[in-house]
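Of the protein chains in this complex, one is absent; all others appear in place.
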Amino acid sequence: MIVVMKSGTPDAEITRVSDELGTWGLSPEKIVGQHKVVIGLVGDTADLDQERIQELSPWIELVLRVEQPFKRASREYRHGEPSDVIVQTPNGAVPFGEHHPLVFVAGPCSVENEAMIVETAVRVKAAGAQFLRGGAYKPRTSPYAFQGHGESALELLAAARDASGLGIITEVMDTADIEKIAEVADVLQVGARNMQNFSLLKKIGAQEKPVLLKRGMSATIEEWLMAAEYIMAAGNPNVILCERGVRTFDRQYARNTLDLSAIPVLRELTHLPIMIDPSHGTGRYQYVPAMAKAAIAAGADSLMIEVHPNPAKALSDGPQSLTPERFDRLMQELSVIGKAVERWPQPAPVLA
Amino acid sequence: MIVVMKSGTPDAEITRVSDELGTWGLSPEKIVGQHKVVIGLVGDTADLDQERIQELSPWIELVLRVEQPFKRASREYRHGEPSDVIVQTPNGAVPFGEHHPLVFVAGPCSVENEAMIVETAVRVKAAGAQFLRGGAYKPRTSPYAFQGHGESALELLAAARDASGLGIITEVMDTADIEKIAEVADVLQVGARNMQNFSLLKKIGAQEKPVLLKRGMSATIEEWLMAAEYIMAAGNPNVILCERGVRTFDRQYARNTLDLSAIPVLRELTHLPIMIDPSHGTGRYQYVPAMAKAAIAAGADSLMIEVHPNPAKALSDGPQSLTPERFDRLMQELSVIGKAVERWPQPAPVLA
Amino acid sequence: MIVVMKSGTPDAEITRVSDELGTWGLSPEKIVGQHKVVIGLVGDTADLDQERIQELSPWIELVLRVEQPFKRASREYRHGEPSDVIVQTPNGAVPFGEHHPLVFVAGPCSVENEAMIVETAVRVKAAGAQFLRGGAYKPRTSPYAFQGHGESALELLAAARDASGLGIITEVMDTADIEKIAEVADVLQVGARNMQNFSLLKKIGAQEKPVLLKRGMSATIEEWLMAAEYIMAAGNPNVILCERGVRTFDRQYARNTLDLSAIPVLRELTHLPIMIDPSHGTGRYQYVPAMAKAAIAAGADSLMIEVHPNPAKALSDGPQSLTPERFDRLMQELSVIGKAVERWPQPAPVLA
Partner (left out) sequence: MIVVMKSGTPDAEITRVSDELGTWGLSPEKIVGQHKVVIGLVGDTADLDQERIQELSPWIELVLRVEQPFKRASREYRHGEPSDVIVQTPNGAVPFGEHHPLVFVAGPCSVENEAMIVETAVRVKAAGAQFLRGGAYKPRTSPYAFQGHGESALELLAAARDASGLGIITEVMDTADIEKIAEVADVLQVGARNMQNFSLLKKIGAQEKPVLLKRGMSATIEEWLMAAEYIMAAGNPNVILCERGVRTFDRQYARNTLDLSAIPVLRELTHLPIMIDPSHGTGRYQYVPAMAKAAIAAGADSLMIEVHPNPAKALSDGPQSLTPERFDRLMQELSVIGKAVERWPQPAPVLA
């Protein structure tokens, strides 16, 4: 931490602030500039609250953090090595991570009935997916929109899991539901709207299933990593980060702005695996192929793509869903890029 | 709803879409333009999902909603009249609303100990506040920052309520805590980060205490009103809306951008009372007075202001807190504007 | 400036960077932290380019500016005192500034014909305005929209000036037009879209008429002050800053988000006078009164308000214009707030 004092701060005040910070177990060192005095704080400052320092004195102009506020999520925490998040599925263990082949997650926005979810699972598996996504509990802007079939949809997901051997990823919206969802799901998803639902993060961090953490609609990269830190600090190291588009000033054509630069930025900052969701990220199925290819070229570890057997009849998110046929074609197209960057799963994407 | 068909859509497809919409209980009417055909949907479309229509046909260019998606929260729902949210406090009933005097809510970000919360309560009451705010459960970006004293802080709030007669407003972060918080609080707060925590909205809508709903950091006005609609649809009509700054590209000086234009916009759209929080809205105590005055001039019904007996020692949000002395002075300054717009509580702000 | 070296930087590299910075006329001072070394730069760093330092070494983690990058625009430049921008008008000199009464600028978006501009001038003067605004050259999103009457409109503005005695404010869009506009206008306006048209800023800074500098649609406060710095560095100290709404994620009801917190922020940072434009800031005439009142309460020095004798027939910006009758009423309403904050022009707003 670096504390910048306002120009004209009395010497006595600078001494007082330094002394106070000394009592916090830090070693303050003073640099006297032409106009301003700066105090460098030597010691373990990662847990320090920037704002508490600022309020030590009205003469403090600003407090600058030099160390990153996240620890367990940081690349340094693993000495520069990426982590593998390995998920057990009926078809075997699937590893997510920088040194592993691409992992594909596909399926509908919400689970509608047994036939559609089983059919989708079988179809996306045939096309190369290792995981089925599908919402039992759906966050919807309107209370009058379809809210998901809830608990009964969990059984349908279990049936689809049995039928296809795919792993299941589904969203948790309420701390009260964690346990029953964890019985069925192989990966628990925290949605964008709940990225800073800290109660949920803590409780999901206290259970053992891997967690897919979507980026909040207007969350900074740092806030997102701090949300991961909540889960990891609660005991669960198996976090996968998923970029799904951020909110900007332009929502006329693409519904969100998919921030693919998050890939190289995260790669530098964290060891956690990175997933991209071009379906929510753009909001329109026509834009999904271009952005899926771009995500692979940029180095994503995994993709999540919405597929619905009949998007025109989908109970939610129809306009961004691909048909199974389009998904087949997309996987063919993606394989060209995936092979070029040597991340395509060959010949079988799952570990025994 | 208005459905715009792409230019070149075959007549048979237009007929098919019209017929399908007819089976949904709507009366579609066709306008044939020079390049495009437009279908107007007559009937009760408020519950209709725009996206489901869009996916009826790949020939649909766009679906435009003409009616607002919120009902209970709309101004029309009360035939243009504002609603009064009346809160019972030890000092009497306090009404929030357009035809009532300003209501002031003040207090610290978090409840730290009994002495500080009781002292703050007594001080802000003397200055003119009717409600004490104070967090027992605190949403913090970092898992390593102070998280609030939780349940034990609720008792301290109860003590401050007894000592001062002020109503209590405190935040609920987890559906599991609603009941115990509702025993102490007079108003339950949903924080910005939970504005689209739909599980929380539904459960808080199913209990009887009035609800303070903060606007999400990047929530549109419409999403915010839809969040209010969740609470109201669940049975609780007593919702107060609180603007607390939105996230924009510039966070260097003010931490958020306080969107005061929300006041005239909401006045037009909804009957619900409007509160402004200039403390979170700017993030710096120096900017609070200017924005508090502006809020009153723009027509706010209530203000929420952070006050801490010793901001330099505050466990959270110190930089945006006023000392009790500064709050006294601010209330003097605000009374000038409040009297000019004839909203100042005179002589006593509470009903018997 | 503060230079933070990456953890693990070799000592030799730290020495090399320090030595290099020493050759730039700075006195580098080193603080050795637990993980990182920080170099404080003592000396006149205001003109230093942050990025050039960053590139001295790949071991530099970040370069933090402690001093503000603007000088002439800074509050310190005038030792904490506000500046007065005094504009000569036919009716006398009108001062803009913190210690002066409010100044009102009113008029149509664009000059349409002599009758309408003269009528508007006479009407807004009667209501209390000291300046007439009106565009001869109009920045329009579409090349097919009305672009302003150009040079011939300047004569109409001159006629309105003669008829009313009001000062004239009009926009310059092209460096080639500065001279002829300066013959008629009392204040030259740089529009939001040209805030970083640096050629225009330099040339407008090289002439003598006062300049109204609108904030760019997504300009930070710092970029805006740097744009003012361009004008001032070119020799013209008479700059008035005008906030007119910034671009955010929500444009459904208000077209822009009027950032009133710019008022207290600018007051702290700069000595320049502050104007607010609630007409462009909201984009709808219904929201203008609330935001105009708020601007005065927050401490604005001046307001710019669109008035058109017949908004329904306006060639541009109709929806945000007030009729002269509504403007009369608005001025009555504003006087209540203006008097309360002791900024209302009494009895005559112009100096002899």
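Going in written order, the chains are labelled A, B and C, and every chain counts its residues from 1.
To be clear about the criterion, contacts are C-beta pairs under 8 Å (C-beta built on N, C-alpha and C of every residue); 3 or more make two chains touch, one makes a residue touch a chain.
These figures come from a predicted structure and were not determined experimentally.
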Partners of the unshown chain among those that are drawn: A, B, C
Sole contact to the chain not displayed, among A:Ser7, A:Ser57, A:Gln207 or A:Thr248: A:Thr248
Candidates B:Lys36, B:Lys71, B:Lys180 or B:Arg329 - the one touching the absent chain: B:Lys36
Selected from C:Asn197, C:Asn236, C:Ser261 or C:Ser302 as touching the chain missing from the view: C:Asn197
Residues from chain A at the interface with the omitted partner, ascending: 218, 220-222, 246, 248-250, 252-254, 257-261, 263-265, 267-269, 281-282, 286-287, 289-291, 293-299, 336-337, 339-341
Those residues of chain C which, in the complete complex, touch the missing chain: 46-47, 49, 51-52, 54-57, 69, 137, 139-147, 173-176, 193-194, 196-200, 202, 217-218, 223, 226, 229-230, 233-234, 247, 311-319
Residue ranges of chain B at the interface with the undisplayed chain: 2, 4, 29, 31-36, 38, 40-44, 61-62, 64, 66-67, 76, 218, 247-249, 251
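Simple rule for what comes next: only the chains that are shown with their structure count from here on.
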Interchain contact steps from chain B to chain C (minimum; 1 if touching): 1
Chain closest to the middle [Cα centroid of all protein chains]: B
Most widely separated chain from chain A, with each centre as the mean of CA atoms: C
Numbering shared by both copies at the chain B-chain A contact, with half separating same from different: same
Gap in Å, rounded to a whole number, between the CA centres of chain C and chain B: 32
Intercentroid distance (Cα basis), chain C paired with chain A, Å: 40
Mean-CA-position distance for chain B and chain A (Å): 27
For chain A, residues that touch 2 or more chains besides their own: 218, 247
